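Heads up, one of the protein chains got dropped from this complex, but the rest are sitting where they should.
Let's look at subunit A:
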Amino acid sequence: MGLGLLASRALRSSSSRVLSTNPRYNLFRTIVSTPELHKPEAAAEAAAEPDLPKRTPVAGARVHFPNPDDVIEVFVDGYPVKIPKGMTVLQACSVAGVDIPRFCYHDRLSIAGNCRMCLVEVEKSPKPVASCAMPALPGMKIKTDTPIAKKAREGVMEFLLMNHPLDCPICDQGGECDLQDQSMAFGSDRGRFTETKRSVVDKNLGPLVKTVMTRCIQCTRCVRFASEIAGVQDLGMLGRGSGEEIGTYVEKLMTSELSGNVIDICPVGALTSKPFAFKARNWELKGTESIDVTDAVGSNIRIDSRGPEVMRIVPRLNEDINEEWISDKTRFCYDGLKRQRLSDPMIRGADGRFKPVSWRDALAVVAEVIHQIKPEEIVGVAGKLSDAESMMLLKDFLNKMGSNNVWCEGNGKNTDADLRSGYLLNSSIGGLEKADCFLLVGTQPRVEAAMVNARIRKTVRATQAKVGYIGPAADFNYDHQHLGTGPETLVAIADGGHPFSSTLASAKNPAIIVGAGIFEREDKDAIFSVLQSMAAKNENLIRPDWNGLNVLLLNAAQAAALDLGLVPESDNAIESAKFVYLMGADDVNLDKLPKDAFVVYQGHHGDNGVYRANVILPSAVFSEKEGIYENTEGCSQQTVPAVPTIGDAREDWKIIRALSEVSGVRLPYDTIHGVRSRIRTVAPNLLNLDEREPAAFSVSLKPESPKKVSKLPFGVMVDNFYMTDAITRASKIMAQCSAVLTKK
């Protein structure tokens, strides 16, 4: 249990509101330097007066004592602090409210102790000690602001700046650079080093990470991140002494889906974002705390915008979902928000070309057509990126028109939306850390949900949990056993005839993760009843305190759609449809749609859905609207508008609200709060923002399916990690990534 974990728990509980201060920036980055530090008597005064004003822990750090016997007391600048055994001096200091400057230390990485910036004085120790690597001992008297500690840090800083180029004015890290900040506190105004500075050849790490290796201070955070968290052993520390440098030795790109995070952890400007290079300064940007919708994880992000343009996306701390990492798709999809956008309502003319029209005309045409169609021939499909409000309105609108053929793409035909446990990640993303045995059924978490994969990898690394995988050959960055490719392997495991069944049976907290690709299969009920029989046999799988039967969803809209009951009435609605309302649905298969069907595409990008559309209604993307999304573990979160909408585009729910009025079936919601009070009657859990609502009942209540599993092997749901939806398909950066980084 790291301190960061505790710190963020404390933070999260206090910041359940959507708009809160950014925890990432509160966590470290402040430096204590006061004129008192220069005076040697300051420490003596502190020791003499035991009841000084109380200090607050850094970033709300809170301590959790797993065992009351393991409590030790140390003194930080004279303040007594109670901490559990095994904490380092640096962690003890942050509990005591003293932020120690550091470069190489990172809460989530192993301790390297090579930057020496965190030197503190410890009583009875002959030399200053590196606080990040020194375990706190009972009764230790730590002094963080003595002249010795300050002098030591100044010495370290002078050595670091010796070979660091003076290029802050042209460095992208400027303004958010640890070295820049800390040199304000501990740096000298001139250097004594008059030799030439070292220069290092820049490395090519791919289209996402720009390297200026001369700026590197050899903290090795990126090396540790790559090998510990991303699980790609590509980066290393080469050479020694003054010739030391970070590199891959052989020409190699960093082929990780988490590679963008090295930009955040790099304390200097050695690793910066290539697409963001020389675009903006961080103090010009407006940060908006939002969430990501490119996968079903719902990673917490901050959208940095300047004026009407999204300049970059950076992660936000959320221990339960994405910790402090985000995937490359989340981070770099933002240029897709500006390209191929639909800005005006359009109608396809007789010549087959789209003609921009006014909203009034477009809505009138749609309303006129929809009234000429029989209710059972009306179909509505919500897209991957739809928010809960718009899906609620789409369903209400089409229900009022007499049709109940509304679903969300990816959810398949007649998926059971009655029991939430049947489509959620019941163990929760953070809870996966407790699991000691994983069985992945038809899911490739590395490409489907990179942050969930990072969590599984963390667990496997920490506890050597066993991972079994059923599905087509796939890429994993942890040890796993490939058990088979089709459902018959799952049946064999359930029957106990498979070698993996004993592993599963002996596990304390087994976790079975089923991919959402199952929803599209004919035999999904049979597969679920196999899982159910496994739960019946293995009492550890579902207990009151642990539910190990999980479904890993693919898209941001899926969970909310099922919560709201967007399930089609008939199996072959598309084949008989005469009117199709696509709300951002680009991946629904329209091959079987009758030629004379009328298709309305309401969406934000000129993507696949537009080719067949008769009318286009432009809508807002997630960075431009307020919308509730439920992630795969059942935690609902809200996006916040960061930039204004493009052209004549409107928010999705407003478009349907207007259309309902024009069609004469006015929906009674005039504000987003009106829509939300409607949602409250259908799925109240969606309004408990930032709170995970676990499923109340487990799958065991479902009736047994009479069907047999088919021989058909599980398929690959995401064949290109970088391009999965309209936004990422429009993104140039993602196109570069899939050209360069996707394994052939």
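The definition used in the following text is that a contact is a pair of C-beta atoms (placed from the backbone, for glycine too) under 8 Å apart; a residue touches a chain by one contact, two chains touch by 3 or more; residues count from 1.
Assume contacts and distances are computed from a predicted model.
Colleague: Hey, which one's the missing chain according to UniProt: "Dynactin subunit 4", "SUMO-activating enzyme subunit 1", "Thioredoxin-like 2Fe-2S ferredoxin" or "ER membrane protein complex subunit 2"?
Modeller: In UniProt, the chain that is not shown appears as "Thioredoxin-like 2Fe-2S ferredoxin".
Colleague: Given the contact definition stated above, which residue among A:D234, A:E651 or A:E693 touches the chain not shown here?
Modeller: A:D234
Colleague: Can you say which of A:D69, A:D189 or A:E251 touches the chain missing from this structure?
Modeller: Among A:D69, A:D189 or A:E251, only A:E251 touches the chain that is not shown.
Colleague: In the complete complex, which positions of subunit A touch the hidden chain?
Modeller: Where subunit A meets the chain not shown: residues 194, 196, 201, 203, 227, 233-240, 242-245, 247-251.
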